[in-house]
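Just one protein chain is left out here, and the rest sit where they should.
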Amino acid sequence: MTALAPPPPAAPEADAPPPPPPGGRRKLTPYWLLLPAILWLLVFFAVPMFFQASTSVQSGSSGEGYELTWHWANYTDAMSEYAEHFGRSIMYAAAATLLCLVIGYPLAYMIAFRAGRWRNVLLVMVIAPFFTSFLIRTLAWKHILSDGGPLVGALDALHLLDVTATLGMTEDDRLLATPLAVICGLTYNFLPFMILPLYSSLERINPALHEAAQDLYAKPATVFRKVTFPLSLPGVVAGTLLTFIPASGDYINAKLLGSPGEQMIGNAIQRQFLNVRDYPTAAAMSFLLMAAILIIVTVYIRRAGTEELV
Amino acid sequence: MSAEQAAGVTLTGISKTFGDFTAVQPMDLSIPQGSFFALLGASGCGKTTTLRMIAGLEQPTAGRVMLGDRDVTSLPPHRRPVNTVFQSYALFPHLSVQDNVAFGLRRRGKKQVHKEVEDVLELVELGPLARRKPAQLSGGQQQRVALARAIVNRPEVLLLDEPLGALDLKLRRQMQLELKRIQTEVGITFVHVTHDQEEAMTMADTIAVMNHGRVEQLGAPAELYESPGSAFVANFLGQSNLIAAEISAAEGDELVLRAGDTKLTLPRDRMRATSAASGTKVLAGIRPEKIAIRSRSDEAAVPEGHNRLTGTIKDASFTGVSTQYVVASPWCPELAVFAQNVESAAGLTPGAEVVLHWNPAHTFGLDGDQDADAGTGEDAL
Partner (left out) sequence: MRVLTFVRRNLVVIAGTLALGYLLLPNLVVLLYSFNKPVSRYNNTWQEFSTEAWSDPCGAPGICDSVGLSLQIGLLSTLAATALGTLAAFALARHRFRGRAGVNSLIFLPMAMPEVVMAASLGTLFLNMRIEFGFTTILIAHIMFCLSFVVVAVKARLAGMDPKLEEAARDLYAGPLQAFVRVTLPLALPGIAAGAMLSFALSLDDVIITQFNSGPSTITFPMFVWGASLKGVPVQVNVIGSAMFFIAVLLVMAGQLLGNGRARRKS
């Protein structure tokens, strides 16, 4: 019947000229719409960066004020004095990011594929902790990890504290005021930032792809390795960045859950800025932190990009 | 279906329920090896669920699935020698065409897959696109990749879940012929799920028409079309006129029916109702293209022995090869008639008094206590 019908004529729109360029007034519309937001960000985000840049090469004292003297030594001094803080910040943030990935992936996977009609309830439960202030929850961790608490008792009984102690993560059979406590706090606080992007990239995977892989002789573990995980890589990259960047600049977890031996670069910046009022050093450290993050993130995205992303 | 042919797939007492909903009622089905078998039905009739149970993607609530003489009921999908062409193709978006095609071979531990992949891509005429990603292909090309990805594994049975649904009409026709060619070439049992009766009739050797989780009728396409066993099959496969009637007498090989004051006859062996006793309510069926239409003034020309009905033309639409009439008669408000545009249709315009007639051998009889509209309209989508 219709199989013999001639092919339909080519769509006439294909050769039609593009719509006439919008008039002058319309051309300006996006700029008017953007103006207030961009102005705000320029004045209160971009300009402060320049002020901070200039402050970072000033010298003087908090009593007499600071002057621009192109004092580059602020950078080298900050580097040598706070090298340990920098190292800890990167280490703790990296450890927390890894833990977030390991803890968050199963939960994101469960919500995306196994939750059925509970999906929305579970998503609310992931975001729900946010509704209680971040500080209050971190204080609750102080409570949970406290010496003589049930958690320390349980871990001690299982001799797990000995294991973490040999790894240098805990000391003297306690959890509070150890690197482990700070890392756990960071992991906890940024976990939802890992789960949500993971979930949204997992949720986008067509379940028929899992079935197709099974149909093509892949065992459940192979389905995950060859199909699910590669397809969730954009979520993994987004989640790790959203966790690593804020974690590396955080000082609240180190302050509340750590001892002076666990202070991170954020603590140093906060102290220099708010207590010592040594603004040039604080500014130099901020820039160093930014530079470090920039380098790490660039390298990371390059590496992640070479794997087969969609 | 001949009994001596070896069975490729055998379903015994298989059924599937989801909570309160019964998707597939207990049924037995035997699919001959090497055949092109179609499961035809409207959406929600259980055809896809049946397919998924063969693939192992769904566990049957009861019953067994056999491939050849091997019971595979409890095997997970990755251990069954069965492959599927999925409805939306389910191509892996992160893998190239050749990696998609090689997926199954690699999972089964094959190291040298290049030759086989190349051959199968040649078969589906996609050789030059091997390195592309699925997103860079057209719908028809994606469909071929899905097919190649499945048949490269030489499965015992290939399952096709509405594989042509996403293609436009012209491409669909082309792929129908292509699929048929490939099936003949590779000789694998194809089980094809579709809601498109034309597609099923074009391609399949055997069709099982499914409705509400049951197989309504099973047979070769022509057999189903010429002697449907139920109102659903009569309406779902093509179009039928079903006239409510009553058996009034049996005369030799023929049954005489009465619809109002009109007498109709049909061969006794085309009667599907359980009883042939006088007074039994039946539906007398006739396909629209089997009916001849002529003007009332021309009634004398109706051949002797033909069934005849009188009525008024309500609507006439010209479709090129034929003209489709809707005729209102006292015993049936809307009779469809397809008349080939061979002779002049002068005077056959809406409002005209006409007489319809057909060879009684084309009449089929169905049980009278079913809905004469089953399988039409929304039900059929």
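Read from first to last, the chains carry the letters A and B; within each, the first residue is number 1.
Criterion: contacts are C-beta pairs under 8 Å (C-beta built on N, C-alpha and C of every residue); 3 or more make two chains touch, one makes a residue touch a chain.
This one's a predicted model, so the numbers in the text were calculated from it and none came from an experiment.
Partners of the chain left out, restricted to shown chains and counted across the full complex, are A.
When you scan A:Gly60, A:Pro234 or A:Gly249 for touch with the missing chain, the hit is A:Gly249.
Set against the missing chain, the residues A:Ala73, A:Met125, A:Leu160 or A:Val299 yield one that touches it, A:Met125. The set of subunit A residues touching the chain not shown comprises 27, 29-31, 33-34, 36-38, 40-42, 44-49, 51-52, 55, 103-104, 106-107, 109-111, 113-114, 120, 122, 124-144, 146, 188, 191-192, 195, 241, 245-246, 248-252, 256, 266, 269-270, 273-274, 279, 282-283, 286-287, 289-290, 293, 297.
The criterion applied here is as follows: only the chains that are shown with their structure count from here on.
Interface residues of subunit B facing subunit A in the complex, by the touch rule stated above, are 55-57, 76-79, 82-84, 86-88, 90-95, 103-104, 107-108, 149-150, 153, 169-170, 173, 321.
Subunit A makes touch with subunit B in their complex at residues 1-3, 5, 7, 206, 208-209, 211-219, 222, 226-227, 230-231, 308-310.
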